[in-house]
Each structure stands twice: as C-alpha cells, then as structure tokens.
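With one protein chain held back, the other chains of the complex are shown just where they sit.
Letters A and B mark the chains in the order given here, with residues in each chain numbered from 1 onward.
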Amino acid sequence: MKKHTSAVWPLLCLLMAFTLLAGCAPVPAAPALPAATVPAAGPAEGSKIILRVGTGDSGEGLTPHQEIISRFEQANPDVLVQLEAVAGNDYYTRLLTQIAAKRPPDIIQIGDDAVPMFVEKGALLPLDDLIKGQDGLDTSIYLPGLAEPGKWNGVQYLLPKDYSPLGVYFNKKIFDQFKVEYPQDGWTWDDLLATAQALTQDTDGDGKTDIWGVQLPASWTSGFEYWVAASGGRLISEDGKQFAGYMDSPEMQTALKFYADLYNVHKVAPPPADLAMWGGGNTEFDQGKAAMRLFGRWPQAGYKTNPNIDLGVVGSPAGKERVSVLFWGGFGIAANSEHPEAAWRFLKFYAGEEGAAVWKDWALPAVKSVADSSGLSKDPIEGVWISELSHLAPRAYVSTPFWGQTADPALRKALETVLIDPTADVAVVLKAAAAEAQKALDEQMAQK
Amino acid sequence: MRASANSWGWGRGRRGAGQVVIYLLLCLVAAIFLLPLFWMVSSSLKPEWQVLANPPVWIPTPPRWANYREALTYLPFGRYAVNTLIISLGAIVGHLLSCTIVAYGFARLAAPGKGFFFALLLSTLMLPYPVTMVPLFALFNRLGWIDTFLPLIVPAFFGNAFYIFLLRQFFLTLPPDLEDAARMDGANTLQVLRHVILPISTPALATVVIFTFQASWNDFLQPLIFLQNQSNYTLTLGLNFFRGSFQVNWAYLMAASLVVVLPVVIVFFLAQRLFIQGIAMTGIKG
Partner (left out) sequence: MMSSRRREAITFYLTISPWMIGFLAFTLAPMAIALYLGFTRWDLFGAPKWVGLDNYMRMLADPLFAQSLKVTTIYTLVYVPLEMVGGISLALLVNQKVRGVGVFRTIFYLPSVLAGVAYVVLWMWIFNPQGGLLNTLLGAAGIQGPRWLIDPRWALPSLLLMTFWGWGRAMVLYLAGLQGVPPELYEAAAIDGAGVRAKFWRITVPMITPTILFALILSIISTFQTFTSAFVATNGGPLDATLFYVLYIYRQAFQYFRMGYASALAWVLFLIIMALTLVLFRSGQFWVHYEGERE
C-alpha cells in the first residue's frame, strides 16, 4: 500500500534541486527591477514615482531601452522606470486588455499605422502643450519625416522611438561572382529586373534555381506601399473615404503586375516560404543564395556578421517616381496616466538627444545632430538609409484610422492571391480588393 | 497476489517472441516521435545563419555548445524558472487538494441537482479564452492581483473542471467494495477518501500532477496578461523574446526551449513509474 511513496521523494528532491540550481543560475547585469508583489499603479507616498513603460521590442532590442532607463533614473532619482516588454503581436493583446480595464502603462509604444486608431479612441495624451511648455522639446531636431508619424490631425501624440525606410540590400559576393555591376542610387525598376535576371542562376545544372536575383517580402502589405507609391498611385483617396478608383487604378495594376511577375513570370524572386511570417519567411538572402533583398533596416546587424554576405545597401529603385516609405514606432503617454509630468520627463529624455545618443549604437538615431556627429550620415551603408528619408511618400494610414480593418486585410488577400495563383488577373484581383476594403470602410464610417 | 498482467492479458513469464515484437514496435514509433526533437537539438547547436540552410545540415560540425550558455543568459532565465516553479507547485497543490474532494462528490454521492452541476462544471471548459480573458483581467485588477502570481495559483485551489472530470471518471471505475467496507467500519466521507480511495488512485493522481505541471510550466496567455513587471515573468514569456517581430532567433529559441522543457520531462518520467505499480488489489478479506 505504501509503494507509491517511492516516487514521491525523488520528485520532491528533484524539484528542490532544480529550484536551487535555478536560483544560482547566472543573471545578466541588467538593472535590477523591483519584484512587484503589490500593484505598481497608484500615487507614490513619499517614495519614488513608478513609471510603467510598455514596449513590443524583445531580446537584444531591449538593451537600448534598459540603458536609456538607467541613465534617466540617474538623472531623475525620484522616478523608477519599470519596463514591461512583450515580444511581437502579443504586445498589442496585452496592451488592449490593459486598456479595456483602464490600466495601461504610462508610456505606450505604438506602431505607425495604429497611431490614428489609438488617437481617435482617446488612448493618448496630446503632447503639443508639453512640447511648447517650459520643459519643452524642439521637434526640429529630428531627421526629415520622423516627427510626422506621431501626429494626427495636426496634433503631436507620439515621439519617435525607432524607424526604418525601405531599401535594397545586396550581396557583393554574388555580384562579384557573376561580374555584375553594383546597383547605384537612382536606378529604376527596369534596372532592378535586369540585374535580378543576370543574377538568377542555376549553378549546378539540375534545372532548379540555386541563386536568386532578389528576395521580395511576399504578402507584406505595408512594404507593398513602396510599389504603390513608386508607380505613382495611392491606395486610398486623400479624404480617406474612397478605395474604388485608387486601389484598383491603372497605377496599382502596374505595381502589382510588376511585383507578381518578378515571382511568377521572370522567376527572379524565390517563392515565399511561409505566408504567415512577416516578409514571407524566406531565408535565401541570409544563406547567400539571393543577390538582393528589398526590406527595412531591421535585420542589418545580422547581415554584417553573416559569413555568407558581403553587405551593400542601395536606395529603392524608381518606378514612375523615386520614393521610399517609412516604418516607424513611437512612444506616447497614456491619456489616463497618473504621472503625466514624470512621463513627459521620461519621454523627452528618451526621444531627445540623450536617448538618441544611446540608440545610435543600435539603430538609426532619430535626432539629426546625433546622426551627423556619430558619422552615421556619411557611412556608406547607414548613410543610404538616412538619405532615403528625403524621398518619403506618405503611407495610406495617414488618410484613415481604419487601415488595419480595411485596406490591410484586402491588400493582403490580393497579394496572397497573386502569389498563390500565377494565372490570376491582376485587374480582377484589385477590383475585388477595392470593393472589399470599401465595404469594410463604409461599415466603420457608419459606426462613427 | 500482485498485479502482474498488462492490458493484453499476458501474465508473468511470457517472454521471447512477444517481447521482441514489442521492442521493435516501440523503437519504430519512438524513432518517428523523436524526429522533431532531433531537429530541435540539431538546430540548437548551429550558428544562427546555418539553422535554415538549404540543403539542411543534419549534424552541425562543430556543434556550438555556446548557444546554450548565451541563450540562457540572454535574459534572467534563472529568475523566470523560479517564478514558474512557484506557480506550478502552487497549482499542483491546489488541484490535488480541491479536485479530489470535488470529484469524489460527483462520483460517489447522490444528491438532487447533481446532474445540473456536473453539466455546469463541464460547460466551464467550453468558453474560449480570448473572450473571458478581458473580464478576468478586470476582475483581478479590482482585487489588486495584477502583476502577482495570485491569479495563476489561487483559482487552482477552487478546483479545475478538467481534473475534476478526470478524477470523477477514474473514481467511477473503482469497484465500490472497499468503500462500502470502510463505511461499514464507520468511516466518514473524508476518511474514506483519504484512506481508501487515494492510495489506489495513484495513476489518476499522477496524471493530475503531470498535466498540471505541464500546463502551468507551458502556460503563455495567462502570464502574458496577468504579469507585467519583467522580474515576475515566467519561462514561456522569456522564450517569447526570441521571437522578435521580424526575425526568429532560431538557435537560441531551440536551445532555450529544450532546457525549459527538461523539468516537465523529468517530472513525467518520475511520475509515470506510478503507472507501472498500478493498483495493488490486495485481497479483500472477509
């Protein structure tokens, strides 16, 4: 009858051992954050103000945050900053749940196309008074185009956290191998096609492509806005009310056809590996099997240390227009934050020169003076990204707060369709997309 | 007489061809099951740029053991492990205490309205979490429990439909003779439960422990919502950090996932021994 106890002791010992081991495991030298067992919100009675900062960055991307936080805390000993990081889309799940219960963090990170929605719903504090006030901030310190995404209806709600324009990576190794000239700034769509064709090779004669010309980001909708803008088109009317006539315009058809043809007709782009992953889940460029890649600056650090790649970067090719598009994330203050004054101090520090000084080691700083003084503006690679900021075309979300519910799903479906079915008629697909987006938009407007 | 038969009904002493066939089958199925695991281990030992190489590299040479050290020091995984352990142990204790009592009531005691409550019990499993998540968060917020472990442990002390159901089914398979004998000797319900039922329920209890531990250890949505301060995070939240929004840090993710899964595997391995011992149906005298 007592036989069953024989397993209990090993179990208990194991669990205890594990606890001990886990307790002794090395902890990195990150600033010690308080283990809160009582809710952090609420007025600080004579002790420090606790500022909660929500962010969707993860892993190594948190290091600049932590560095900035520790510098801020040293300069502001009455404030304790608590970073609440959640990777990826789960960040929004948690944020929205917190907002629903009226308990968001004091400082919130919002991605560019979600800004209008969050502002319209009253989640953010307008910053204009604080910017112009005593402890204000001079927003002209930013590089061109970086303050705008944080504005809605002329009022500033967020300040820049990080950003990236769209550009083209290229692998010099492959170019050298096939003796093709490196792409130059000012190049065109035709140049892109010609270069990609010259570099799409079947090196072992087995009938399958081994090296691809250009890796494209599959059904990534925001990225596709580059193609839309470069073809001279727009996704939505300026007043934000009409998709018909815009999403299915001849310019859009040109853009989508060119894009789809790169995959299906000229076959210079590797087929998407996974449509659920941002960018199509392709890894050819990472492995040195694609000569070019159209994307943002985010994976650059890995490319610089990747032995398969000898990295070069060039601006986006010109279609009918020479443009690039910007992807941006910013920080704002929650409308019902209990510490707006302290939150502003932190936001100003973070988004101003002090924060930029830290960011320059990790990503492109938003502040012009820091970009110049650190030499990044002149760097052969980083300088390309910065100069792309002079060619920005506005994205569709600036015309409507309903990008996520209307244009995004319709465009995604259109892109998926042409990628999955090479025989699809681009005009038909776009007409269907415009109709779908319009229907969703009309419904949203009716509810307003 | 010791329990010695397995479910094929072979008694003791059956050796030879039967055993060999069993072993062959076991090894074949095991090979299939181990395939993804093998791939995880292999990926965890590669430098990042080699993980997705095509054609795939089966065995990385040289294996990059440093991945493990780097992945685990990337974030305070030691702290996260302790947090997760506290939550898991709390949940186990809570379930063992509460679910056994409630399940026994449903299994053995008659009362008007019992069927209704049982249906109610089951129905609690049927409402999808994304919808109950928001009201639950608001509720725990009112209680001041957000950013503590309480929302993750306290509910376990009030039963859990899954385990109550499991134990109830199991109790129903036990012949009532032992309990009847004990009651005739004057035992009340709790005593019957403790001295008669529980000792012969070890497989079911082991199942509760195994599943509870695994569920708590691997839980993602609840810690995501209820925990805020990073020093309160659990291991799954930590693992999620390897999934950057545009790039998965594969090698580290695989390495860390394998380490994180180890305790669950060990708990299982130790607890499943209780399945071998089975029910010792010592002869009922008299």
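Criterion: a residue touches a chain if its C-beta (ideal position, glycine included) is under 8 Å from a C-beta of that chain, and two chains touch if they have at least 3 such contacts.
Only a predicted model underlies this, so the values are computations on that prediction, with no experimental measurement involved.
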Touch with the omitted chain, as defined above, among B:93, B:182, B:198 or B:264: B:264
Given A:270, A:315 or A:329, the one touching the chain that is not displayed: A:270
Residue, one of B:49, B:68 or B:104, that touches the chain absent here: B:104
Absent-chain contact - pick from A:232, A:281, A:340 or A:383: A:281
On chain B, residues whose C-beta touches the chain left out of the figure: 1, 3-11, 19, 22-23, 25-26, 29-30, 33-37, 39-40, 43, 52-56, 98, 101-102, 104-106, 108-112, 114, 117, 119-132, 134-136, 139, 155, 157-159, 162, 164-166, 169-176, 189, 203-204, 206-207, 210-211, 214, 218, 220, 236, 239-240, 243, 248, 250, 253-254, 257, 261, 264-265, 268-269, 272-273, 275-276, 278-279, 281
Contact set of chain A toward the excluded chain (per top definition): 92-93, 96-97, 99-100, 117, 121-123, 270-277, 281-282, 284, 404-405, 413, 416-417, 419-420, 447
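The definition used in the following text is that only the chains that are shown with their structure count from here on.
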Length of the line joining the C-alpha centres of chain A and chain B, rounded to whole Å: 37
Contacting residues of chain B [partner chain A, same complex]: 48-49, 52-54, 72-79, 81-82, 85, 89, 133-134, 137-138, 141, 144, 146-148, 199, 202, 224-225, 228-232, 237, 240-247, 249, 263, 266-267, 270-271, 273-274, 277, 280, 282
In the complex, chain A residues that touch chain B: 1, 3-4, 6-7, 10-11, 14-15, 18-19, 22-28, 30, 32-40, 52, 56, 58-62, 82-90, 93-94, 97-98, 100-101, 103, 105, 278-279, 283, 286-287, 289, 296, 298-299, 302, 306-308
